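In what follows, a single structure is set out as structure tokens and then discussed.
Just one protein chain is left out here, and the rest sit where they should.
Chain lettering (A, B and C) follows the sequence in which the chains are written, and residue indices restart at 1 in each chain.
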Amino acid sequence: MAIAREAEPVGSLREVREAGLDREDLLDVYRNLLLTRGVEERGHILYRQGKIPGSFYTGRGNEGASVAVATAMGPDDVGTPLHRDMGVHVVRGVEPWRIFAQYMGRADGPTRGRDGNVHMADAKLGLIAMVSHLPAMLPVAVGCALAFRIRDEKRVAIGWFGEGASARGDCHEAMTLAGVRKLPVVFVCDNNQWAYSTPSHLEFATEHVADRAEAYGFEGIVVDGTDLLAVYREARRAIEKARAGGGPTLIESVTLRMEGHAVHDDAFYVPKEMFEKWAENDPLERFRTWLRQNADMSDDEEEEISGVVKKILNDALKRAEESPLPDTSSLTEGVYATAEDLDTPHHK
Amino acid sequence: MAIAREAEPVGSLREVREAGLDREDLLDVYRNLLLTRGVEERGHILYRQGKIPGSFYTGRGNEGASVAVATAMGPDDVGTPLHRDMGVHVVRGVEPWRIFAQYMGRADGPTRGRDGNVHMADAKLGLIAMVSHLPAMLPVAVGCALAFRIRDEKRVAIGWFGEGASARGDCHEAMTLAGVRKLPVVFVCDNNQWAYSTPSHLEFATEHVADRAEAYGFEGIVVDGTDLLAVYREARRAIEKARAGGGPTLIESVTLRMEGHAVHDDAFYVPKEMFEKWAENDPLERFRTWLRQNADMSDDEEEEISGVVKKILNDALKRAEESPLPDTSSLTEGVYATAEDLDTPHHK
Amino acid sequence: MAELTYLQAISDGLRTEMRRDKRVFVIGEDVGVYGGAFKVTLGFQEEFGHWRVIDAPLAETAIVGACTGAAIMGMRPVAEMQFADFISCAWDQLVTVAAKQRYRAGTPVPITVRLPSGGGFSGGPFHSQNPESSFAHVPGLKCVCPATPEDAKGLLISAIEDPNPVLYFEHKHLYRRIKAEVPEERYTVPLGKARIHREGDDVTVITWGAMVYTAAEAAQQLEGDGVSVEIVDLRTVMPWDKVAVLESARKTSKVLVLHEDTRTGGFGAEIAATIGEEAFEDLDAPVKRIAAPDTPVPFSPPLEKAFIPQVDDVAAGLRELAAY
Partner (left out) sequence: MAELTYLQAISDGLRTEMRRDKRVFVIGEDVGVYGGAFKVTLGFQEEFGHWRVIDAPLAETAIVGACTGAAIMGMRPVAEMQFADFISCAWDQLVTVAAKQRYRAGTPVPITVRLPSGGGFSGGPFHSQNPESSFAHVPGLKCVCPATPEDAKGLLISAIEDPNPVLYFEHKHLYRRIKAEVPEERYTVPLGKARIHREGDDVTVITWGAMVYTAAEAAQQLEGDGVSVEIVDLRTVMPWDKVAVLESARKTSKVLVLHEDTRTGGFGAEIAATIGEEAFEDLDAPVKRIAAPDTPVPFSPPLEKAFIPQVDDVAAGLRELAAY
């Protein structure tokens, strides 16, 4: 018996309009969705070409949910996206060439080659770079919300986490603090059913992670993470609730991690039928079909968007490959911040 | 709305017999209860006499609950009692003189003067010494249960924690692991309504800590911690359930911390009426009255037991004061264990 | 100037900064209604309200992590650990998130964590530790260890103002024992600059925190022997003032490094190793370390006394060096 509310799928264009997206917005969302998948697919190719050092992770299957939540955020809202949330970076406006530069350890990546993978963020866009340690960014997201509360600003923080990482103490402490102080934060659980090779029933003993929300004094919602519009609606609702002083919400977005944990992992432990079943619910395909059926997206429109995305990606790859590797003379710079560093948009 | 089950008070002698205690046992329980309070009252005097270095903590108000849970434990069960659980040490058979020696930092205390207060335990009696860091002993208790499960032993581990400490990650991780593996562990929350000066509503956002149990896949029970027999019944039930393979239970025993956090704290922040109200439910007085009304405890019996307890305490104080301070030559001994140290009852 | 205890100077520094800068807020267990376990923030909630003096849940990871988030949003959080020992529960947030964010992502994390630390009153293994060495090893963190009331105030203001995560170790044994004149106005004491607590010519003691006073008493003893002892109070362990240390080492050619934390792998090793490496030709004796032995901090008074370096231990070490 789930304690959390199970969200309905989204139906008509009208419903979506009510939730705040007009047709133009929807085509933008589609573009971001394509771009998100494209960035990761191209990244994968780069990896196979030996151009990406270290390992390589993607959020395949989670593109819709990550794009949806980011689309629901307000311009001054902030968030701490994780390794399956490329869509958040894309929607907030990180330039794809900088993501490729990041992947390849180049000087123009957001971390200037100091960190790899999706361990990056552009603070100017309201994002905070994740650390590997999961889910250590949740207390940080709660701290952002605390700052908003102290200053009485109508801003919201979003903290992402995986269903596996929900087992860690950081998750509990973050939700506890957010709950007792009714802070404007939305917790988004990317429940892709596997934590590396570990299935959910070894990570938590309830049916849903969102069933826990009540234990922290706020609402839990389970939503189909392949249904972009349903995720958008729930995220929007939760964000506006938080903005209005209604406190935190825990949204659990259920998907399947459609690839291995990282590029080296063939996911032999995931039953084949599971992949087959979830492949039928590809979030991109699902949203595309919805747009054609409900928003009359035409062949021309579709082609134009794909064309634009392809061009962005091609240009981005080229520009990223032109970015130099970091100069070793920079190695020891900036371990400590200087007073001038505080002159960022957030610190004002 | 509480999700946890609220336990009924205990009524008749017959009911108690069914729960496993005969009249003899009940008089023993009374003796242990008197002894528990006596140890702490005498400790308090010692402190005021300047004989106890550092600080001094008591579990006033929690004597009944701690005695009850320990009484419900089987001889091979183990536990990690905390700073309000003196009753556990007393019931398991720690000699009071050693407790006084511990308080005073003498060589014959269970920690030989290396630690103070209730930071002690006798491993031979199935207890593990607490650390200050709360609730770091919960994962340890779960580990005991894990060992029992691996070896297929019908033993149970009890992990105590305060309602304040329930906010920490250790609590969450311990319960998560116990829940997914259905380990034979009983979590006992001493909810005395204050964590130092912090009231519960700033520690957790539900009505009861036990409301969280469901989030970990097991049952939560709220019991009046001043009702020794009700706590006993619930603890017994939970322990036997765990022993039978039924997995963990979270018992929340509600009391009021009847003194300051420690001896230096006058608890000005606790409303006076709260103390007055809870003083009416003193667990010792309540159990004594019950014994007189339901088990025909006579004046003679009562006097005899008080006499025995008084003598134990007097002798204990004397013996403890005779115990020497530790020799400084022992300072650096035993930071590391030797192979022989593993020759303890538990390690066999 | 008013005479303040070390503890009052800390309160004063914190209050000064909170009055001056609305971005500064305090969060910790029992810091509000109760005024903190040691009453450093007594009366603060009345003055600044309960959103700037926040009674946190018993959750150190949440406290430090939330400070990090709030700092990135432009606040200047000051977290209080009830005892320094409990910072172990926020270790990951400090070393993984706060310490590395600037280097990796360019995001500064200006947080201050106040840590009542040190022994000397039978606090036992979990209320007496001096964990500064562990943090000083982590690139990205700063560690401040004031010894005097004046430094306590000035260094706290610097810590809050500093754009990095700063651990501010306040020694509990100095709280009420040490009193001195402290300027009433706002002032800062720079991080990374040592202070010559006492000038001398024959032997140098490098130390910080409560041990400054132990060293001073020992130096007094040595005066009788005609040995002149210089005491360098590091004030901040990270960054540490290598220049001042090497200068004094070169002047006296004999150095004792003294700290209350345990010996092996303690920060004294870094100082001794650096002196050995950079002032090798100037040394007339081996750099000697005096520190607590490698055990947990014991509770019982005689054990604790044997554990914490005492004046006589230091005096003996100084004599040995003087005679070398």
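Basically, a residue touches a chain if its C-beta (ideal position, glycine included) is under 8 Å from a C-beta of that chain, and two chains touch if they have at least 3 such contacts.
These numbers were taken from a predicted model, which means no experiment stands behind them.
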Partner chains on view for the chain not depicted: A, B, C
Hidden partner chain, touching residue among B:107, B:123 or B:325: B:123
Of C:24, C:89, C:191 or C:245, the residue in touch with the unshown chain: C:89
Residue touching the undisplayed chain, where the options are A:164, A:247 or A:283: A:164
Option from B:38, B:59, B:87 or B:169 whose C-beta touches the chain left out: B:169
Option touching the unshown chain, where A:29, A:46, A:134 or A:320 are the choices: A:134
Hidden partner interface residues of chain A, rising order: 53-55, 105-106, 111, 113-117, 119, 131-134, 164-165, 167-169, 195-198, 202-204, 269, 325-328, 330-332, 335
Touch list for chain C against the chain that is not drawn: 85, 88-89, 91-92, 95-96, 99-100, 103-104, 125-126, 133-134, 136-140, 238, 262, 264-270, 272-278, 280, 283, 285-289, 294-296
Where the missing chain touches chain B, by residue: 78, 110-112, 114-115, 119-121, 123, 128-129, 131-133, 136-151, 157, 169-170, 173-174, 176-177, 180-181, 334-339, 341-342, 344, 346-348
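Methods note: only the chains that are shown with their structure count from here on.
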Centroid comparison with chain C (C-alpha atoms), farthest chain: A
Intercentroid distance (Cα basis), chain C paired with chain A, Å: 41
CA centroid of chain B to CA centroid of chain C, Å: 37
For chain A, residues contacting two or more additional chains: 169-170, 173, 176-177, 180
Junction residues of chain C, two or more chains touched: 56-57, 59, 61-62
